[in-house]
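Heads up, one of the protein chains got dropped from this complex, but the rest are sitting where they should.
Letters A and B mark the chains in the order given here, with residues in each chain numbered from 1 onward.
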Amino acid sequence: MTTLARGRTRSFVAPSVIPGFGVTFGYTLLYLSLLVLFPLATLIWRSSGLGLSGLLAVAAEPRVAASLRTTFLIAFLAATTDLLFGLIIAWVLTRYAFPGRRLLDAFVDLPFALPTAVAGISLAALYAPNGWFGAPLADIGVKVAFTRFGIYVALVFVGLPFLVRTVQPIIAELEAELEEASATLGASRWRTARSVLLPPLVPALLTGFALAFARAVGEYGSVIFIAGNIAYVSEIAPLLIIVKLEQYDYAGATGIATIMLGISFGALLAINFIQAWSRRRFGHV
Amino acid sequence: MSELSAPIVTRAPAPRVGARAVTQDPALARHVLIGVAVAFLALFLFAPLAVVFTEAFAKGAAKFAETFEDPDAQAAILLTLLTASIAVPANLVFGLAAAWSIAKFSFPGKTLLITLIDLPFSVSPVVSGLVYMLVFGTQGLFGGWLNAHGIQIVFATPAIVLATIFVTFPFVARELIPLMQEQGTVEEEAALTLGASGLKTFLTVTLPNVKWGLLYGVLLCNARAMGEFGAVSVVSGHIRGLTNTIPLQVEILYNEYNNVAAFALAVLLASLALVTLGFKSLLEWRHADELAGRGRH
Partner (left out) sequence: MRDAAAIDGAQGFAIGVEGVQQDFGAFPALQNVTLDIAPGELVALLGPSGSGKTTLLRVIAGLNTPNRGRVLFNGEDATNLRVQDRRVGFVFQNYALFKHMTVSDNIAYGLRVRPWRERPSRADIKARVQELLSFVQLEGLDKRYPAQLSGGQRQRVALARALAIEPRVLLLDEPFGALDARVRKDLRRWLREVHKRTRLTTVFVTHDQDEAMELADRVVVLNEGRIEQIGTPEELYDKPASPFVISFVGEAVALPVKVANGHVIFGGREIHIDTGGLRNGAARVFFRPADIVIAENGVGELEGRVENLRRTPSGVRATIAIDGYDQMLEIDSSIEDAATLGDRVPLSLARAKIFPAEAPEVVDFADAGEGI
């Protein structure tokens, strides 16, 4: 026996003949609050207990500052590398036909599907001094494992799918007419690529960059095996959180976590802003 | 909206074979770019995957099999399965409930709700574990009370399960919400006019319509649940044979220089990843329209 989701004229939900709103909505809110909102609120509460000055004090600790610098700097470099190669890969996968294209395309999602610990140990094994890549690199004097370079490699691995998947649909939607128009107006192929094909991709590239960066900043499992984790040198912020927890320095751990959360949300905000601006300006995303 | 774990359901569109010459890149540029792309993917993506398998079998199939006779490894596998078997159904039910309420009804604040559901995506795994420490840990909110009553949450299975639920929270919902939004309410209304009850409508009309998206979401959720490392690492205590999941056991074995065993366990997880990827390709190829649309932002 179905009853209308009844309400006064200004009820929360629009009246509908479909049943089950109360139960499902209620359960959704309950589950969400208990498992996600409440724990996150605890974090915010603890860090507000620190206050802004407390937060800055944590950030100023030499070891913390070093880890933050390491994390952000290398995440930025890795995201930039992903931007360049992700664009090339997305272009190649979308615009060219060659044997194995479909396979390669499915493969791009590997960093997304592979558990971080597995990625971590395999990267470590790969670039260790006796590894497939580590050995030849060692011969020319380049050390990857247990250095910052190792962190960089791991973060490039982790961020790639974000760039490729964000930019692919936009490339697919580029109209042939634009390229043809550019040609009729006398532009060479390279000029067309530069002036007509690339600009519409910029919002998607920025979005992908922000996503890859945010992910790289918080990445743990893929990095700690290859990183060396030497304090002040190759220690990433997430690792430092764990170290502090083991020392029962909940305040320190909370401080670092809050800073990292701030960065993540900042990245999300930037993404939203980019997309809104792009929609307004160009009528598309 | 959150794109931090953007849906990986995007179909690579058919390339423009036979495109008119004007819109094609010169052959040299094409070959160079393809070469660069393939080289990059081979070096950065394929090689790590290959290493997992070669290292696992480096000392032969017998040594590989030995790994699974170790009681600690077995305990890890069991704990992982247990965790996933709780986390996945829980998030599945949640995903269905959330998608139903969001897709079939109209109320203010939907965007906010969806953003909140996406939150766990934006949070670093270590931070995800941290928040549970802050709630249940010895110095946490309920730490004192739990201690006093002898209830063990952190450094035990319950915390592992909770942390896993947290990080895999949005997966099913993220697949279902856009999908059900696209499908609208027409069929459910039709079923109701024909006399079906709400539950019956849900089971016989709604579920069949979303089955592929649902399956895919469950697969993703499961893969992540079994493979989660950072969050579980924080809350688990790393007690051998008791509070180690497969990823944690992998870490222990690797740090003890027991490469074969570490990679043998890793093979399990990598295979799961490949199955997930394979299924995704299959779904896109055959049922692309039954997965959520791409333009999700």
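Operating definition for what follows: contacts are C-beta pairs under 8 Å (C-beta built on N, C-alpha and C of every residue); 3 or more make two chains touch, one makes a residue touch a chain.
Computed from a predicted structure; not experimentally measured.
Contact with the chain that does not appear here is found for just one residue of A:Leu77, A:Ala138, A:Ala187 or A:Ala251, A:Ala187.
For the chain missing from the display, the contacting residue among A:Ser33, A:Ser48 or A:Ser195 is A:Ser195, taking the whole complex into account. For chain A, the list of residues touching the undisplayed chain reads 175, 177-178, 180-188, 191, 195-196, 199-200, 202, 281-284.
In the full complex, chain B makes contact with the omitted chain through residues 18, 20-22.
The working rule: only the chains that are shown with their structure count from here on.
Chain centres here are Cα means. That of chain A falls 15 Å from that of chain B.
Of all residues in chain A, those touching chain B in their complex are 1-2, 5, 12-14, 16-21, 23-25, 27-28, 31-32, 35-40, 42-43, 46, 85, 88-89, 91-98, 101-102, 104-126, 131-133, 153, 156-157, 160-162, 165-166, 168-169, 172, 176, 179-180, 183, 189, 193, 207, 211, 214-215, 217-221, 225, 238-239, 241-242, 245, 248, 250, 253-254, 257, 260-261, 264-265, 268, 271-272, 275, 285.
Touching chain A in their complex are the following residues of chain B: 1-6, 8, 10, 12-13, 15-17, 19-20, 22-23, 25-26, 29-30, 33-34, 36-38, 40-41, 43-49, 51-52, 55, 94, 96-98, 100-102, 104-108, 113, 116-117, 119-120, 122-127, 130-135, 137-141, 162, 165-166, 169, 185, 188-189, 192, 197-198, 202, 220, 223-224, 226-230, 233-234, 247-248, 250-251, 254, 259, 262-263, 266, 269-270, 273-274, 276-278, 280-281, 294-295, 297.
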